[in-house]
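Below: the structure, in C-alpha cells.
What you see is the complex with one protein chain gone and the rest in place.
Now for chain A:
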C-alpha cells in the first residue's frame, strides 16, 4: 500500500479577467509569443495557406479603458451577479466537491488556507522546507499536490502563474 501523493485539483472555469496588466503566461501551455487562437484555428481553417495575422488584441485593456455604460448590461444584472470567479475543487477521497471564489483571495497562500478550511478532514497547510506552503494529509503527512485543468484540458501545477493573472 504505497502512499502516493493524492491530488486535489482545481478546475478553472474561465480565465483571467482581473482587468489588470496581463501576461501571456496565464493558464495556457504554449510558446511565448504564439497565440492560442492560432492553435485552435489551425485545426478548423479550410485554407491553411491563407495568411493569418495575429489576433488584434491579446492583452485586455487596462482599467482606464473601461467605458461608461459598457457592456450594455442593466444595473440589475451587474449588481445581481457577484464578481466572483468560482472554481470547483475536488479532493481525492472527499465525498463532496467545493467551490471557491478565486477573487476572494489575494494570493496562493490565502487560497491554500481557504482550501484547508473547506477540507479540514483531509489536509492541513504547512510551511515546507523551501518556504512554500504545502498541503499535507492530516493522518499520514503525505503531501497533496494541488493541480488544475486549464481551458485546453491540460493539467497544471498550482502556483506557477503569477497570482494576479489568475
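The working rule: a contact is a pair of C-beta atoms (placed from the backbone, for glycine too) under 8 Å apart; a residue touches a chain by one contact, two chains touch by 3 or more; residues count from 1.
To be clear about the criterion, contacts and distances are computed from a predicted model.
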| item | value |
| --- | --- |
| Undisplayed chain, where the name is taken from the UniProt record, one of "F-box domain-containing protein", "Myotubularin related protein 9", "Origin recognition complex subunit 4" or "Proteasome subunit beta" | "F-box domain-containing protein" |
| Those residues of chain A which, in the complete complex, touch the missing chain | 13-19, 22, 27, 36-37, 41, 45, 52-53, 55-57, 60-61, 64-78, 80-86, 88, 99, 151 |
